[in-house]
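Shown here: the complex without one of its protein chains, the others still in place.
Residue numbering begins at 1 within each chain, and the chains themselves are lettered A, B and C in the order written.
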Amino acid sequence: MPTDSHRASCFLSRLLRDHTTDELRERLKPKTQEPAPRVSRDPHISANAVDRRWQAFAAQPGCRAALLDPQTLEQMECYQHNIENFIGCVKLPVGVAGPLRVNGLFAQGDYYVPLATTEAALVASYSRGAQLISEAGGCTAMLLNEGMSRAPGFAFTTLEEAGVFIVWALSNLEQFKREAEGTTHHGQLIDLRITVEGNHVYLNFEFTTGDASGQNMVTIATEAICTYIQAHSPVLSRYSFIEANLSGDKKASAQSFLSVRGRKVTAEVILPTDLIAHRLRTTPVQMVNYWRMSAIGGVLSGTLGVHGHYANGLSALYIACGQDAACVAESAVGITRFEVTDRGELYAAVTLPNLTVGTVGGGTKLPSQHACLQVLGLAGPGKAAALAEVSAGLCLAGELSIIGALCAGEFAQAHRRLARGGARPDVTRKTTDG
Amino acid sequence: MPTDSHRASCFLSRLLRDHTTDELRERLKPKTQEPAPRVSRDPHISANAVDRRWQAFAAQPGCRAALLDPQTLEQMECYQHNIENFIGCVKLPVGVAGPLRVNGLFAQGDYYVPLATTEAALVASYSRGAQLISEAGGCTAMLLNEGMSRAPGFAFTTLEEAGVFIVWALSNLEQFKREAEGTTHHGQLIDLRITVEGNHVYLNFEFTTGDASGQNMVTIATEAICTYIQAHSPVLSRYSFIEANLSGDKKASAQSFLSVRGRKVTAEVILPTDLIAHRLRTTPVQMVNYWRMSAIGGVLSGTLGVHGHYANGLSALYIACGQDAACVAESAVGITRFEVTDRGELYAAVTLPNLTVGTVGGGTKLPSQHACLQVLGLAGPGKAAALAEVSAGLCLAGELSIIGALCAGEFAQAHRRLARGGARPDVTRKTTDG
Amino acid sequence: MPTDSHRASCFLSRLLRDHTTDELRERLKPKTQEPAPRVSRDPHISANAVDRRWQAFAAQPGCRAALLDPQTLEQMECYQHNIENFIGCVKLPVGVAGPLRVNGLFAQGDYYVPLATTEAALVASYSRGAQLISEAGGCTAMLLNEGMSRAPGFAFTTLEEAGVFIVWALSNLEQFKREAEGTTHHGQLIDLRITVEGNHVYLNFEFTTGDASGQNMVTIATEAICTYIQAHSPVLSRYSFIEANLSGDKKASAQSFLSVRGRKVTAEVILPTDLIAHRLRTTPVQMVNYWRMSAIGGVLSGTLGVHGHYANGLSALYIACGQDAACVAESAVGITRFEVTDRGELYAAVTLPNLTVGTVGGGTKLPSQHACLQVLGLAGPGKAAALAEVSAGLCLAGELSIIGALCAGEFAQAHRRLARGGARPDVTRKTTDG
Partner (left out) sequence: MPTDSHRASCFLSRLLRDHTTDELRERLKPKTQEPAPRVSRDPHISANAVDRRWQAFAAQPGCRAALLDPQTLEQMECYQHNIENFIGCVKLPVGVAGPLRVNGLFAQGDYYVPLATTEAALVASYSRGAQLISEAGGCTAMLLNEGMSRAPGFAFTTLEEAGVFIVWALSNLEQFKREAEGTTHHGQLIDLRITVEGNHVYLNFEFTTGDASGQNMVTIATEAICTYIQAHSPVLSRYSFIEANLSGDKKASAQSFLSVRGRKVTAEVILPTDLIAHRLRTTPVQMVNYWRMSAIGGVLSGTLGVHGHYANGLSALYIACGQDAACVAESAVGITRFEVTDRGELYAAVTLPNLTVGTVGGGTKLPSQHACLQVLGLAGPGKAAALAEVSAGLCLAGELSIIGALCAGEFAQAHRRLARGGARPDVTRKTTDG
């Protein structure tokens, strides 16, 4: 994270404009006065507990009403197992993109995709891409693999001990499966991968997780396995942890590309030239020119995979549909590829190795999130694979639309128009915010 | 994204259990029947437009009420410049973590941090970490750099032309600054970085963006510069794009570590042994053991930087406070480092190079989001640098708490207890979801 | 590869000091005059062919004698299958490091390791590390996995076709093994991994390769499989290639960490405090301080894995022992880890996932290379696994020695003394080269 000396000096000058060095040093020191009061940690959501929390911090008038509208007040107990220290709800506006036609192994039909975001132009752009895909007969989507893992780590004194442990672990895989199955009806241990680094051994336990995204399920199943290991291993680890940061949880990683985490999906569409001319005001050749330059741009900047902006669509979909929004950090990686076909059409494909989506568990049962899944037609058991395929189709829609806008020279205009209220360019000059 | 042959065969068998190969092939083909009806694209949010959209898709009863509570119905016009194809609002429960004491160059004091998530245990864990930090006198935080960029790309016929273009661009930097300043009161062009790859030239225009996160601001400023370039460059590009995917927008990238995107912050705290014993039921030595093993785990899995779960805290904070949640994909990277000090205490630090936060613009003015910023005490102009420092402090709290739980063997228990309703372990065996 | 505007302007000024812009542009243009004469492409190495080549370019006197010493002239036909357009031999000085004691699954005993390099201090440093390890009883080394792959790629028109192809390929794995076995006595196809990206399918064929590093062996075996595929696949690819750049050949890649390429080895040693004090003039604690800071340094700079300088030892060993020196690009990745043990000793380990070494084939039979393998005691069949373990031990020696020097403040001194001829510091000021 280097800063060159010129830039650092400028930054420093700005700092020292307002404060002396001594003042700044003082600000950085630990302060020993009593901290502000804790918020009530009453684990049950009740009017009383919420009241006490609001009293803890002297909030400006209106804050409380903004977070605790009547409906929220009424139904707040439904959040009991999804939040702690509850003070209300934040509202994100939801727009619908689509319909998006998906021809998948699991998803079949035209989907209205609810997207929650506060960023102007996002829904409009994805919706344009979705409609374009649908006009072309829909995108083909294929779930390629699925699995969720936990990676406990075991530290031994020597490599020799590590070796003995591995030999034992390999011979106990069936027992590990039984231990795991004792904790869940839906998850199944399907593989064990072993990583040795000196006297450290990491075990990647890979599970299928039914229609849940499954992070909690695999944590609990792995805990059972670890308990068994501690009781039966012929060699004692100096210390071990149920997760040693080799599962890729909540982080973009190269590992996603080289195995699977969550659900791996690829989706493609072929778009005729005149459809692109009509809807996007550009050509397949120009879109491929963009793809090539942007793919190299991605590689030069050191991204994992190469794509445009999967995170926009995925975060909006995850938030609307009760998925774990933090998982966007790991899900928003993959490969976008555009080509001109022999017949001059545009071939476009996206591949995402790490979609952590589920249709049961997590936030999927909360009222507004469940409603969004219902609008999508994918609420409840038996729908997770389809949700993964729709997610990939959505990303494909987003790539087509943004690249279309960049090729047609409409990218900045769209943001200006939708974020700043339709004003004409000459009016927006000297606007005041971001 | 390889799948080994054994795993692929298993996956295939499952697929073929329910469908013949021919049926599956049929599912994948484009379908030419008329798509489902479009949703109304009326850009203005009105009761009428919303009505028409709900009629487009035959939603199950209750969906609409879940997304359109009375308060939302009343205030829905406030979302006019933040969403398109509006159908209502999704509600995310907000919990408060803290107080978190931050001794920053900009942030000073004890902060109550509103976090929006549907994942159990998240708020409890961050809150525990925040209180721990506060008990130790707070964390020291330092904004290190700031900047937001756009990276237009220019394709020439030859490297020779590219060279002529670069020479010209370098001599026009002052003019580019003037063009940029014509579009914004708050942003300022502070640097131009040039990347040549064969006959392709990428220009990274770096801006400061005041208290906005600034992505739209830099887009519009860069558009003005590109217009100037097209009018005045002595050599014509074959084609160019206002963003050629070298800015790192919405993607984790190595580039973040080697320059800055958004705001770069580092935060540290020193925790006495007895505080760790008392609050986390573990020791500095064991926490450093975990850090070491997990840092190697991160490296082995090919993450950018090494850390635990920044995305959890950042996504919850971004959603609550009207930040762009899609930016979690780029923000959730950095370095966590734990050491035992000479006096046996725990030294812990986090460094995040890519915090895309702002206190004006985007979703920061929406009612519930603004309320969250007010709870935090960081609403409005002059607060973005402090918000960045608080964000880093929050990530530090999260790392301390999760590593504490992993060391004390409480990680799985916490999730079981909070997500599954306080049931005892023997009851939770054979639960049914993720 | 951006250059900031200030740096770019400086660089440009330097360029324009010697040439006008027009002159520079002229230099860059293609030149149409007849190229200089080709060198003789006679594939057989003979005095005549060599003569003709030297006549083609008007070399300065002495060049020819420097490359064609009497011994080379006499034995030059031995290079027949290792080089084309032969003009002589370059001589690299060889130094011996060690003895290095290795306690491996395969390597057992004390090894004198021949290293070929022109970089001063390299052999001295590795030798110091090797002796240190030997004094501590040797390093433990463990071959963890082995395999060499080729990754042909197949492009189809649609994902549907790709799916049909995969189903067919999975059901033909046994036939692929037979095809491969028809080309080699030593290699064996052990796995097939499948990667789907839109309508592209990559097949990673993984082989064991006996005591050869095996790149040619797997190429020829994969060619036989591809011929079978083209003759029998139920769906025709639009085009296919025997290697589609997914094997990691000749490039550092994250894939090495997440599977294996060549041979994967880990090696460790525990060094008592007084041995470190005596031989390295530092302490375990200080060496771990260095490790921690340098591991973070590696992560910050975006390396694959974290280590110090594996490439130094590996390139010198590969060149001396007839290995493919280009493979250093892929082999020189991995993890170095240092810790202080509970008893205050230093624990040090290296793990290298991608050692492409062999003791037969390639350059291993050439006279001086074979002699080096004999000095090492690892020439000929049955020795490749041991060579991999010794290579890891060598890297461990190098890490210990360089970190020792950095901790003792002797790093620059060693280079000054050995590269610049033992001169005292005050004399070396104002020396003239690199």
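Keep this in mind: a contact is a pair of C-beta atoms (placed from the backbone, for glycine too) under 8 Å apart; a residue touches a chain by one contact, two chains touch by 3 or more.
The structure presented is a predicted model; accordingly, all values stated were derived computationally and were not measured.
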| From C:Thr158, C:Asn172, C:Ser253 or C:Ser401, residue that would touch the chain that is not displayed | C:Ser253
| query | Which of A:Ala47, A:Val167 or A:Leu236 sits in contact with the chain that's absent? | reply | A:Val167
| message | Just to verify: which one of C:Leu170, C:Ile242 or C:Val340 makes contact with the chain not shown? | response | C:Ile242
| field | Residues from chain B at the interface with the omitted partner, ascending | value | 1, 4, 6, 140, 142, 144, 158-160, 163, 196-200, 254-255, 257-259, 266-268, 270, 300, 302, 335, 337, 347, 349-351
| request: Against the chain that's been left off, what residues of chain A make contact? List them. | output: 1-5, 8-9, 12, 21, 24-25, 28-29, 158-160, 163-164, 166-167, 170, 173, 191-197, 202, 204, 246, 254, 257-259, 292, 295-296, 299-302, 304-306, 335, 337, 339
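Just so it is clear, only the chains that are shown with their structure count from here on.
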| message | On C-alpha atoms alone, could you tell me the rotation angle mapping chain A onto chain C? Nearest 5 degrees is fine. | response | 180
| task | Take the average of all CA coordinates in chain A, do the same for chain C, and state the distance between these two points in whole angstrom. | result | 37
| query | Which integer distance in Å separates the CA centroid of chain B from that of chain C? | reply | 38
| query | Got the chain B residues that touch at least 2 other chains? | reply | 1-3, 8, 24, 28-29, 191, 195, 197, 202, 246, 254, 257-259, 295-296, 300-302, 304, 306
